[in-house]
Structure formats: C-alpha cells, structure tokens
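All protein chains but one are shown in place.
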Amino acid sequence: MTVWNENLYEQHQESVKKIYPNGMHAPIAAGIERELAGAAVRVATFDEPEHGLTEKVLAATDVLTWWGHAAHERVEDTIVERVHERVLDGMGLIVLHSGHMSKIFMRLMGTSCRLRWREMGEREAVWTVSPSHPIASGVPQPIVIPHQEMYGEFFDIPPPDELVFISSFEGGEVFRGGCCFHRGAGRIFYFSPGHEEYPVYFQPEIQRVIANAVAWGAGRSTANDLPSTRADNAPHLWFLNPD
Amino acid sequence: MTVWNENLYEQHQESVKKIYPNGMHAPIAAGIERELAGAAVRVATFDEPEHGLTEKVLAATDVLTWWGHAAHERVEDTIVERVHERVLDGMGLIVLHSGHMSKIFMRLMGTSCRLRWREMGEREAVWTVSPSHPIASGVPQPIVIPHQEMYGEFFDIPPPDELVFISSFEGGEVFRGGCCFHRGAGRIFYFSPGHEEYPVYFQPEIQRVIANAVAWGAGRSTANDLPSTRADNAPHLWFLNPD
Amino acid sequence: MTVWNENLYEQHQESVKKIYPNGMHAPIAAGIERELAGAAVRVATFDEPEHGLTEKVLAATDVLTWWGHAAHERVEDTIVERVHERVLDGMGLIVLHSGHMSKIFMRLMGTSCRLRWREMGEREAVWTVSPSHPIASGVPQPIVIPHQEMYGEFFDIPPPDELVFISSFEGGEVFRGGCCFHRGAGRIFYFSPGHEEYPVYFQPEIQRVIANAVAWGAGRSTANDLPSTRADNAPHLWFLNPD
Partner (left out) sequence: MTVWNENLYEQHQESVKKIYPNGMHAPIAAGIERELAGAAVRVATFDEPEHGLTEKVLAATDVLTWWGHAAHERVEDTIVERVHERVLDGMGLIVLHSGHMSKIFMRLMGTSCRLRWREMGEREAVWTVSPSHPIASGVPQPIVIPHQEMYGEFFDIPPPDELVFISSFEGGEVFRGGCCFHRGAGRIFYFSPGHEEYPVYFQPEIQRVIANAVAWGAGRSTANDLPSTRADNAPHLWFLNPD
C-alpha cells in the first residue's frame, strides 16, 4: 500500500515542522506497519515526478491513503484520472481530513464536498455508530482528540454507503467523519481527524482506525475486536474527562 | 391521522402537568394542524379501550404518531400486532423520543433499540445532514433545544434508510435523532427530541419537523423550503448563542 | 419543470421519426401534464442556444428531465456545470435511459456509469422493490415493456440511496433501472426504460413513473396509491402474458 502525503506544510511552516518533523506520512505509515503485520508501506509525495504516483506504483498499490490541502489545485489532472481509474478498478482509497477538497475525492463524490469549519483547537469526540464495521474494530467509544480543527455539517457528500463514525465538537457541531463509499470495484473511506497543526496522527486510536481502513480497503480485515454496544445511564463525558 | 399519547405523566406527575396541562398530544396535534392545512387530527391515548386504536380507527389512519414511556410493557400485544400490520400495509408511523423502547418500534426494528442517556437538561443541537429530505424542509440549521434529556450513541437500531438529523449534546455525545425506515409499504420516522419534563413540543421548529414527517409518512409533502447547504468558516455556535 | 431532449434522432433517423414524429419530449411532457394537474411543462432541446438551458430557464426550473445519447460529447461543459450547480442547490434531475452516459449524470455520479447492453427488442419486466416509495405510486407489479433495449449489470453507479425498480430481460439479465440519489440539496432519479426505437414513452405506466419522479424531485407528491405487496405462489409470468 502507498501513503500519499502532500508534505508541503512540513517543509515550509515552522509550527508544523515541530509537530511532524518527518512529515505526517511518518506516523501514518508507522501506525499501519504496527497494526498490520507484514504490510509493505510505500510513501509518495507531491514533489516527486508524477507526484510519486506513476503507472507502475499505482499498479502495485492495493490501497492508497491521501492527505493534501495547500496544493489541491496543483495536483495534475492526468494523475487524478489515473487514480480514479485505479479506484474504479478495485484499489482502496483512504482520504484524510482536508483531502475532502482534493480533486480525486471531489471527482469520486460528484458533489461540492464543502463543509463548515473553524480552527480554534476544540476537543473532538469520535463516536462509533456502526459497531459491526471492521473499521471500528478495537477503538474506544468515543475516541477523544484533545485539540482539533472543527469540521461541521452540512458536509456536501453523497449519503455514505456505510456511516462508521460521527464526531462532535465543543462548539456543538456534529460531523459525519468516518464514511465508506463503494465506487466501481473500489472501496473509499473518508476519515476527518488529523490536521497539520495538531499531533493527531500520533494518537494510537487514530492510527488504529487508519490501519483498519487500509485492511478494509484491500478486502482484508484485522482481528475482530468489536466495540462495546453498551447502553447506559451515562455520566457526563467531560466531567469525567476534564481536558 | 392519529396522535397517540400514553398520557400518564401528564395526569399523575406534577412537574409534567405544569408543562403539558392538556397532555403532550395537545401541542403535537396543534403543530400538525397549523403546518398541514386541512389535516384531520384525531387523538388516542393509553387509557382508552384498545388504547384508542381499534380496527376502525387504524383503518382510517394514514399516519400515526407515538409517544410512550412509563407503560411500554402494558401496551397490549394484540394492539401492537395490529399496528405492525397496518404499517407493513402502508400506514406511516412517527415514533417520538422515549418511544424508541415501545413494543411497536422494537418489533419493527428487530434490535434492542437501547441507547445511552442522561437527564440533566443539557442543550441539544439538531443538525440537518440530508437537506434534500422533505422532513428537513423549512427548519433552521441547527435547531437548538435549550434543555433536553441526552440520548447518545451507540443507538442500537438498524442503519437508517435515510438519516435526516444528527444531534449533539453539551456532554459531547452525538445521536442519530432523525431516522427514516421503510418497512413493507410503510414509512417510519423516529425523532428523538421531546421529553415530558421540558416544553420541547411547543417549539415551532420541532412542530414543523413532526408535521413534515406526518406529510412524508402519508406520501404527501409540504411546500418545499430547502434548508441552506451553506459551507463557511463558522463562528462558535455557543459563543454566539449563549444559553 | 423542464423536459430536456436531445431531439436529434427524431429529426435525422427515419425509424425514429415514425415512432416519435413530434420528438420523445412530446409524450414525456404529455404524460407529466396528464398526471400532475397544473404542472407547467417547458421543453428545451440540444439545438437551441445554450441547449435551451439558460441561467434564466434553469432558475425557473424546479425539476429537469434529461434524454440524450448521440450528442453527449457535444453538450457544452459550461451548461453541464450550470446544471450541476442547480442540482446541488436543490433542483430535481430525472435522467432517462441513455442519459446514463450524459456528462451531467457522470459528473454527479463520479463513476464510469457503464453497463452491459444489447439491442434486440427483448421484453423487459420492471419490478417495484420499494413499495413505500412515492415514485412507485400507482404502477403495476411488474410493468411489462414488450420491446426494449437490454441494459444489464454491472451498472457502474454508486449504490443508489433508494432502489425503487429492478428490471429483468428475456436474456436473463437484471438491471437496477429505478434509482434515487441525493446530492447536495437535489434529488436525482435515474430511470432506464425508454429508447428511441421503441414507443416506450407512450406507455401510460412509464409516463406515470416519470410524473411521480417529477413530483418527488420537486418535493411534492402525487396521490398515494401504494402498490400491492402481495406474496403468493406465483404463476409463470410469460405463460400468462404471452407476448
């Protein structure tokens, strides 16, 4: 599988360099390698020729993860079409955070992919709403991210074929942040957590979700470790988990 | 159409009597009548013979709304089967709040219908995630309910056939609070807002949703007044709307 | 609402002229007018300036039907983008038959929209699988089309948000021929029956489906006339209905 990272903020923005000195792709790849024994993880970035996504690389890629933001517009259309064809032909695609406005995601969704947003480092809680889904295997209910950019509804995507996670933010917004789509023979997962200004990709639970998604996107599955479907008279989450 | 209300708290609990002196069915029915010109609204309650749901009443009912809690177990099985058959035969069913554990809803869902809950009067924000849905017609984004019982995920229902609303609560929980299901020839809508201890059913936006659902459940539709799908850099909701 | 028709075969191909002397848009529009009392139906065609789909026309159009085939590639991209924006903004779009490869449908789906096909005038049976859906209101189970082009699976579309009809053909193929999609604030319905070489658009049941879809796409609904959900030990369809 191939981890694609734009890798521009990490080179040019001091605040990001400090958090991700080796690029966001480093913890993303490390998490996949830790969770999926024997996974062969390749990294490709924007600056490489053909953005590192040559015909040969894509032909050898069963799942591709995608993180981009600043250079969405500069990704070459021919590469986008190449990835699009590979997805319809059966390659898995895991689109991360700001990748919701990438050409490839918008091409596959057919909608504007716009959303509400706000950057003030709010706490995010990621709730599993599909406990039988392999991508939710082994994750806590909820995953708590201490500081994150807010992404809120309405998120202009097609209704997800499988809705796995819904997030809430301190400001009261909700977001369908873990969404599966089937297109052609390919499986697509969009996962909203992760931002260049916060160390989200170092969180083991987030790494676990991405690894689960890589396995699912390839038609494999990790060990089945179903989350609790416990129903209870619940204590106030933040009272018990003060930030 | 018929508004069914258990109508027990309103008779026996002082705190509820104050809020709903004429029963919760009164503002529910009034909202439907206001929004749906010409709607013939009948009321039926638990205490009536056959809970007010005789063969004759049901045969003349195109949509039934259902509020119950304290007497779930005491609703007669024969009436439940009668309603079940009518739903499969094409009657719409709108299940409100604590109706998630009613016999009829559990019978139709096939799951435990359990959820997390907490009663401390938290603020709820109800977000539209399906702006093209007729049930979302004309409602603000979000609907804010000042005080409400918390209902949280995981909510053990089948994945909704159409997910219209997702709620957030001050404690950080999220909830799929506006869900459509198609069963047989019948349309079912579950809507979580509304609790006997808060005046939720007097809120015009909540009444509008229920009226939209009644129209949808009957295969009719109200005027098409699509919500905004605006995407923006959003200000903090609660900073702008302090409680 | 606006009926858009490419209207080229009808001008240039003798066999089609005979069946549709006034264009396929004529029976399509007539059916809508008959079924939806008071509907204001406008017609627009490929040959008109801006294909008849000016900003002004689209702004006044709540639902657009689309039939095209020979000139898919020649539809101007600016018009396609204009229609795309209107759909996301809430306009209904009803795509007919060979419109599955139109630029606007492919743009909205994000997939190849390819399918199997064969033209030898086979019998098609259109089965309702969602009897509670307003688009299925009042149609027989099944609709039988005596002669039709075969469209078969795999049809490379996103999984429909609502699957209303499935067709079978004499050759044994099946096809998801009645599919709803929600994109932005817009409702899209794809309906496969209808071909320039067969008088399918004169069939009252087909006209009824298109009218139902127009009403649904506009957020209105026709009278609720639910199809039978009868289950039975069924006689052989073709034995009873010899061609």
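By letter and in written order, the chains are A, B and C; residue numbering begins at 1 in each of them.
As a working rule, a residue touches a chain if its C-beta (ideal position, glycine included) is under 8 Å from a C-beta of that chain, and two chains touch if they have at least 3 such contacts.
Computed from a predicted model, the values in this text were never measured in an experiment.
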Query = Which residue from C:138, C:152 or C:199 sits in contact with the chain not drawn here?
reply = C:152
Request  = Sort through C:98, C:128, C:192 or C:212 and give me the one touching the missing partner chain.
outcome  = C:128
Request  = Decide which residue listed in A:130, A:148 or A:167 touches the omitted chain of the complex.
outcome  = A:130
Key: Residue among A:84, A:118 or A:187 touching the omitted chain   = A:187
Inquiry  = In the complete complex, the non-displayed chain touches which residues of chain A?
reply    = 62, 88-90, 130-134, 137, 161-162, 182-187, 218-221, 223-224, 226-227, 229
Inquiry  = Suppose we count only contacts with the excluded chain; which residues of chain B make the list?
reply    = 88, 107-112, 156, 158-159, 161, 181-184
Request  = Over the whole complex, note the residues of chain C touching the chain we left out.
outcome  = 112, 114-118, 120, 123, 125, 127-131, 141-142, 150, 152-156, 159, 162-163, 166-174, 176, 227-239
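The rule we apply is simple: only the chains that are shown with their structure count from here on.
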Query = Between chain A and chain B, which partner chains are common?
reply = C
Query = How many angstrom lie between the CA centroids of chain B and chain C, rounded to a whole number?
reply = 34
Request  = Send over the residues of chain B in touch with two or more other chains.
outcome  = 130-131, 162, 227, 229
